[in-house]
Each structure stands twice: as C-alpha cells, then as structure tokens.
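Missing here: one protein chain of the complex. Every other protein chain is in place.
Think of it as A, B and C in the order they're written, each chain with its own count starting at 1.
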Amino acid sequence: MSEGRKGENKRIPAYAGMTENMKTYNVNEKGYYGEFGGAFIPEMLYPNVEELRQNYLKVMAEPDFQKEFNQLLKDYVGRPSPLYFAKRLSEKYNTKIYLKREDLNHTGAHKINNTIGQILMAKRLGKHRIIAETGAGQHGVATATVCALMGLECIVYMGEIDIARQAPNVGRMKMLGATVVPATSGSKTLKDATNEAIRDWINNPANTYYIIGSVVGPHPYPDMVARFQSVVSEEIQWQLKEHEGTTKPDYVVACVGGGSNAAGVYYHYLDDENVKLIAVEAAGLGVDSGESAATSVLGREGIIHGSKTLLMQTNDGQITEPYSISAGLDYPGVGPMHAHLYKTGRAEFISITDDDAMTAGLELCKLEGIIPAIETSHALAIFEKKKFNPTDIVVVSLSGRGDKDLETYINHFKL
Amino acid sequence: MSEGRKGENKRIPAYAGMTENMKTYNVNEKGYYGEFGGAFIPEMLYPNVEELRQNYLKVMAEPDFQKEFNQLLKDYVGRPSPLYFAKRLSEKYNTKIYLKREDLNHTGAHKINNTIGQILMAKRLGKHRIIAETGAGQHGVATATVCALMGLECIVYMGEIDIARQAPNVGRMKMLGATVVPATSGSKTLKDATNEAIRDWINNPANTYYIIGSVVGPHPYPDMVARFQSVVSEEIQWQLKEHEGTTKPDYVVACVGGGSNAAGVYYHYLDDENVKLIAVEAAGLGVDSGESAATSVLGREGIIHGSKTLLMQTNDGQITEPYSISAGLDYPGVGPMHAHLYKTGRAEFISITDDDAMTAGLELCKLEGIIPAIETSHALAIFEKKKFNPTDIVVVSLSGRGDKDLETYINHFKL
Amino acid sequence: MNKINQKLQEDKKLLSIYFTAGYPNIDDTVSIIQGLEKNGVDMIEIGLPFSDPLADGPTIQASSTQALKNGMTTEVLFKQLKDIRKSVTIPLIIMGYFNPMLQYGVEGFCKKCKEIGIDGLIIPDLPVDVYHDDYKATFDKYGLINVLLITPQTSDQRIRYIDSISNGFIYMVSSASTTGTQTGFGDEQTQYFERIAKMNLKNPQIVGFGISNNETFTQATKYAKGAIIGSAFVKHVTNKGVNNIDGFVNSILI
Partner (left out) sequence: MNKINQKLQEDKKLLSIYFTAGYPNIDDTVSIIQGLEKNGVDMIEIGLPFSDPLADGPTIQASSTQALKNGMTTEVLFKQLKDIRKSVTIPLIIMGYFNPMLQYGVEGFCKKCKEIGIDGLIIPDLPVDVYHDDYKATFDKYGLINVLLITPQTSDQRIRYIDSISNGFIYMVSSASTTGTQTGFGDEQTQYFERIAKMNLKNPQIVGFGISNNETFTQATKYAKGAIIGSAFVKHVTNKGVNNIDGFVNSILI
C-alpha cells in the first residue's frame, strides 16, 4: 500500500459518528441542516431515494468500498491535490494565500471526487444506467468519465445555453460516449437540466441511478455528496500542517453554485469556529440588477429540486431564472447545508459580479500561471473586496481549471 | 517537509555520477550519445549555449535549486503523477497495462516538468526574457505558465498550421500573457517554429533564455531536458513497487516527437536491458505515403537544430516537411538520445498512422474515461500491433490530455 | 360531507379532468370549469402553474409556462375562483407544487381553499411523511382532502400506509413516468391494476397518467374507480380552444 498519502482511511468520515457525536452544522438523522434539507420528492422517486437513504452510509463504510474509492482517488483522479502557496498572489494582497488545487484532478475540477463515489454506490446498488445534470459541464464530464471507466450507459442533461457556452465540455462528454440531452425549458441552464434529469429518473425508476453533481437534491444526496467531497478538507488539514505547522487555516474560501466545492473544503472545519468560512456567490450583473445568481442575498426559504433551502423566487413561489457568466454558479438555489451556514451566520457570504470575477481570473493567470474556471474566479475576487491580515492563512478552493472557459475569457478581454 | 512523496531528493540525477559512472545510453562528457548529439550552432549562439553548458549541472546540483524544483513539482505541478492500472484496457489486451498519468500535471502534459526546471535555470543565469517553440502548444503553454509564475516576459513561436489545429492552447497562452508569434515558413509546424525561436535567440543573445521543449537542440539541452523529465521514471520505480512489488516493468512505452516524454519514462531504465523500451513515432498517412513523421524509419543521420541525429531529409540534405495529424509529433527529427537508442537497437521503434492513433485514443476514452492527447494516442495504438504476454507489465506514458485535440477527434469521428 | 367523498360514492366510473389554470388565456379558468361540469365530467383538477413542474411532461410544462406568462399567480387564481361555487357543484381539487403553497403560507392557502369551496389538493412534491407530520392537521382543520399518489414501484407496505392516512381517493399513477408520456397500457399496467385491486384498500383509486382516450379510460376504470385525464385535455385546449369541451368529453365517454 502507498505510503504516499496520509490519512488514507480517514477519507470518508465514518458514518458511525454521525448520530452519536452530532455536529451542529452537519446533517441530522432526518436529513436536515437546521431547518433546511429533507426530501421533497414526488412519490415516483420515493423507492429510489429511500433505497439510497437506507444504504448510503452502510455502503460507504464498507472496507471494500473505501478501498476502491481511495484507490481511484489516488491512482485515477490524482489525489491528493496539492495545497499550493501562491507567492505572488499573497504578496499582492499582503496575506498568506494557499490554493487547494482541485483543478489538477482528472477532468479538471472537484466534481470527480463525488462522481467516483457515486458510481461505486450505483454499482453496489445494481444500477446500470446513469443520468446526471450539468451546468458548467464539469459534473457532466466527471460523470461521463466514471461511466466510461465502469462501462455504464450515461445520459447527461445540460441547458441549451450552457451547451453553447461550455462547448469544450460537451465535446469531452461525446468523446467519452455519453449522450448529452439539451434542456430547452426555463432559463435553459442548470436548474432546467436538473428538472430534466429528475424527470428522466421518474421515467426510469428501476435501472437508473441519478448522480447529482452538488450538495443539492433530496436527502441523502447533500450529505452523501458532502462526504465524498470531504476528502478535500481532510487533505488540507495535513497539507497545511506540513506548510505552516497547523491544521487550521484562518479562512477557507469557496465559490458556491450548489455548494459541493464549498462543502468539501469546509467539511472538517464546519464545527471549528476558529476557522472562518467564506462562501462566494455569483452576483451576475449585480445583486440588484435582476440578472444575478446570488442566492443567499436574493433568496428566500423554499423548495427546489427536492430540498428545502434558500432559493431565488417570486413572491408567488415561482423559481426565478438566475443569471451568471459562470455556468456552474448559474443556479437559483443553494444546498441546504449552505442555507444553514448562511442563516446561522457560520459562513460569511460574499457576492461577486461577472466583471470582478473575470478580472480576478485573469489576475491569477498573470500572477501564478493558473487559468481558473470562471466559477473559481469568483472566489478569487474576494481579495479586492475584503482585507486580510498579513499573518492570516487563507485557503481558497481552486475548484476547477479554466480550459472550458477560454472563449468566454478571450471574448471578455478581447485578447 | 512532506512525507507524501518518496525519493524527493533523488529527483534530479546527481551530476557527479555522470562521468565517473558512465552509462552506455546516456550522454558523454562531450555531449554525445554514441555518434549523435553535439552542438552544431552558429557562433552567434556560442556564448549562450556555452554559458548553459558550463553551468547546468552545477546549478541543478545546488540544494537550493533542487528544493525549489521539487517543491514546485509537488505543489504546483501536482507530482507525483499517478501510475494507474488500466483495468479495462488490460483486460482487452490481456496484459498488464499501467498508465503514467502525465496528463494530470498542471497544464496537462509532461512538458511542464521541463519548463519548471528551465525557468529556474534561466533565473539563476539572470535572464529575464524567455522564448520557446511549440508544436502541440503544450510546451508553449507550459512555458507561458512558468513565465507567469516568475513574472518574466514570454514569446512563443508556433507554426501557423499548429496555431489553427491547437487553438485551445493558443488561447491559454494568451490568457497567460505570452506573445504567440506565428511561424510562416516551411511546413509551418514545429520545425519552423524552432527555426524562428533560434533566430530570435540569435537576435537577443544577452537577456534571453531559450526554453527548448524537448530533448533536441544543441548540447546540453538534450541532457538537461532528459534530466528534468527523469522525475517520471524515478516515480515509476517506487510506484510500480507499490503496485507489483518490483521497480521494473517489462516494457516502457512512449510516443516520440522530439523525445522528451520518452526520455523521461526511459531515464532510470536506460541501462537496464531487462526493461524493454518502445518508442512510438507518427506514421502520418503511412510510412511510405510521403506524408509521415516516422523519423527513425525514414530518417538518416544529419544535423537539425544544432544536433547531429536522425532526421528526415532529401538525398541532398534538405530537411523534409513532415506530416502527422498530431502537432506534437509533426517533427522531422528526433533527439540524439533516441537516435542512439534506435541505432543500437536498445529501443524498439514502432510507427503508427493517424487513423490507428485516433482509434486508440477513442478507445481509451471509452474504456478508461481518459481523453488522451493525440500524441499519446500513438503510444496506445501499439496494443493492436504488438502482442504482450498476460504477465507482462507494460507502462505507457500518458504524456498529455486531449482537451486541446477535441475538435480534431470530433471531426475525425464525426461525433 | 366533502364533495369528493360524495362523488366517490356514486355508482359509476369517474372521469376527472386536469387543466392548467390561466391557460390558454388568463381568464379561461372559470369557463373551463363550467364547461367541464356541463359536459358531464365528475371531478376537476385545477392546475396551479409552477415554474419547475418536475413531475410533468412537456405538455403540462408548456401550459404552465404560458399560464405564468399570462399572469397567473396564486392570488389571481383565488380571485378567479372566488365565486365559483355560485355556478358549479362539481368536486374541485387544486393540483400544484409545494413551493407556491409554502410561499403563500400553508395555513392561509388551506383557509382560502375552504372559503372558496375547494375540496382537495394534490401536491406531488409534498412527501407523505412531511404531510402527515406537519400539515395533515391543517388540511383536516379546513376540510381538505389531500390526495396521495402511488406508483407501480410503491411497495404494498407503503401503499397500505398511504391508504391509512388518505381520506378520499388514492391517485394511482399508471406507470413510472411524468405526465403525458405513456401512450397506452400494456401487461405491466394490467398486472399493477390487478395487484392494487386485490389489495382491497379502504380508499378508492383513481388512475392518472397516460389516459388520453376512450380506450385507455376504459382499461383504467376496469379495476379502478375512475381515471384522470391531464395532458390529453391540455393538448385539446391548445388545439381547439376552450369552446369545444363537449367534443373532448364525448370522445372519452362515448
């Protein structure tokens, strides 16, 4: 066995601990984070979701599952992802910035941590048809990837607008043998792709497993996805120890679409209030412009995609069409964990406009030679908004690489 | 310091050993591999090349250099790259296939191992203007990346045809702040880009460092680049030990453009004849079609870009315009190390056509969920050509990811 | 007694029709209801349109989108229905997703329904348990029947549980699908219909999803108390407008 990684067996938090040693900011037995969460699903989905709910912790705890999951994370995904001290960026903002390099994962974003876990789950539940929704295409690619790896059929729903603006990822999914189905309703983005995926699942209840791409959807998805992503903060702990002699940063920063990236970097720090959590949302053209995806500011409690959470909606309860330049953040809801973190004030929520995000993305290219996904650029933009102390250790999740976004960047900056 | 990696200090082979403990297949003191190599450069380049020759081993041996190099490889590039057992591919070809995942490196190919090394070299030599040639654009991106990281000016020469067929990489270079200069002479591909880079260097002898992207060019480049890339076989040794209990595969396979990728995976096995080396060249439309880049088969001894080696040329000594669907293999020469490996029979050379490479690339997508660079696909295609034993351990260098090649793949297969 | 229960006691197979409120035109709601009653339909499901109707197929999705564009809201619907009981006596059920009700306030929503004379609700994304634990008391307080769904995948045990907390009828989804997707019933449906019939549930069952014509209506009601037509009616209204309801109903009941 590899000595190349620490904490290999701590990867997936033990399920046993969950109820005995309840964490304030974690899910409870009923699938709620405070008042948020649950499983608001049509009866047609009940057997599937219930089967998953009853099995997910048990399956994840199996040594066999853990072994396969960890081995794939290491040899296939390329974990651990580095924790990189960004020297020039740190100098510019006069604080200590570490980048957690999820962009270096196979397929280029944090999303694959989750799809590896879920494909193993699907196999153990005997499913052989996989569906997924995708926004930026990263989750779609990550799903198509693990389906190819396991030889399973893969159908990915993607909004028509996202198909256009994330063309490279559409190409990748095709190469990987997935069927990409355009979602043409509503805002033709992530929300609508999710609707279509859920409809597919309703229509194919027996053989189909739905790999949700974020900490959204009905319980147990948010918790399961957060656990699969928790490998990220597990690594940050020992990596930061190597760099700085402490497992605890002062701040952990992540962009939030559905919230899986943030859930991953927060996970092991959720209940340690010394570690401040910053969640960065997409303000689009501006929080008050009517063209925004800043859910926490603009949202109210409600139900979206099977979960009670914060979402952008009319007074009447119709879900609003969001807008962000970033396909992965262009979502009117947020996972129930994050709704709870917002409501309780545990995390600070900052919203960043298209323009500020793009500028921060280009800055990272120029200062550190890393082209970030536009999603990630939102997280990087906070340094222009918020001052940190020179001794602060700020870990930013570099959730994905920007290869998929080149055209958008180049057009934006007329390069 | 990290316990996350083994052999950290063995990364760059100690220069002290070179002359004392001469290796048959390695470079000699004069810069030759057998009869190949040397520094056939115009006098204008003599001061630069000589400065490098006198310093490269000394600089590489400095603890400070090693520390910075290793730290960047680990935290920035994401090394070690995994050695992944490709289960489904192995089943299909009834042998044990391991993929060395250079595609997971930052910027997506093995090329960055070298540019990290050379940018540190350039800094220590006090140069602040960086030039490079590129074919597939991977070396150009890797160079633009390290220049951004160090805040140095970067000019990349790239053939006009390659600019068109590797557009994503051109976009990336622009994002990173590099100037991409089209080479419009000759076949408008890698050879011509290299000519232009050399001309630039001649015109800017004092402040400019030329980061060559492969084990080509005048001595000491081939040796220096091979040493920077040797981290790959250094890792394979201990990784294979973890997987199979032995440090030695039966075969090591790599595609060869200039040969840096192959040099990296061969390096620590060069003088161990139990490990068989396979070099895969691009046959283009077929070795005898007149549209090929299979240098070893079609080439004769001669001089290209400052080095005596095998190259494709007319009877008259004019360098032939090569052809391959793959921009990174579309080069009429090969590094002198490889010329020597060919001439001595130490390595087996196999050439693969465009079509066979493309098919092998798509197969990897479908079986393993990995989209390889078209360069890499050539290496993968050998399994249809050569039979291995079920117990053979075959390590294939997955030299790069195929994101840059999506359009070519998709058009080829009409996906 | 709730009008739904009264209707269920009639010795006939019941035809229930779904339509999307505010579609094709914002003011069609009342006239569609009147037209359906006049033409002998037994029960009506008034669809409160939702932006993201995830249990629905393309037809009902499109009608919902149009209805919202037309200006339909919960308030508007309640206003339109204010005097509905002056002109019709047919059982009226509001079918809608949970979020708009939640935003209105569940208690207020129920209260308003009672005022208007609504007899029941169908809320596909309000799970049975949540309904039972959090909202049943409210529904009961306002005399509203909550119609729960079962599908071919629902286990016998769960069907019995659902039966136990239902007090009107059970909405028997004919097959695993969103609305408007099935085009006829096969062996699978027949087996399912028979299985449920044999369970002798306390609540009668009404079949929905995939009923579009006389044939499927007849098949469905062979075992069940009635059947619900949704997408087929919405399509009819789309093509023929609201003045041709008699033609549609006649084609079902022959």
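Just so it is clear, a residue touches a chain if its C-beta (ideal position, glycine included) is under 8 Å from a C-beta of that chain, and two chains touch if they have at least 3 such contacts.
Source: prediction; values computed, not measured.
S.K.: Determine which of the presented chains are touched by the chain that is not presented, and list them.
M.R.: Hidden chain, whole complex, touched shown chains: B.
S.K.: Can you tell me which of B:S185, B:S289, B:T344 or B:N389 touches the chain that was removed from the display?
M.R.: Counting the whole complex, the residue in contact with the absent chain is B:S185.
S.K.: If I consider the whole complex, including the chain that's not displayed, which of B:N274, B:Q318 or B:N411 touches that chain?
M.R.: B:Q318
S.K.: List every residue of chain B that touches the chain not included in the displayed model.
M.R.: 38-44, 46-47, 185-186, 191-192, 195, 198-199, 202-206, 300-306, 313, 315-319
Here, only the chains that are shown with their structure count from here on.
S.K.: Using the touch rule from the top, point out the two chains with the most contacting C-beta pairs.
M.R.: Counting C-beta pairs in contact per chain pair, the top pair is A-B.
S.K.: Quick one: most central chain, C-alpha centroids?
M.R.: Measuring from the global C-alpha mean, the nearest chain centre belongs to A.
S.K.: For chain A and chain C, what's the span in angstrom between their mean Cα positions?
M.R.: Here the centre of chain C sits 37 Å away from the centre of chain A.
S.K.: How many angstrom lie between the centres of chain B and chain C, each centre taken as the mean Cα position?
M.R.: Once rounded, the distance between the two centres reads 67 Å.
S.K.: At which residue positions does chain A touch at least two other chains?
M.R.: In chain A, no residue touches two or more other chains.
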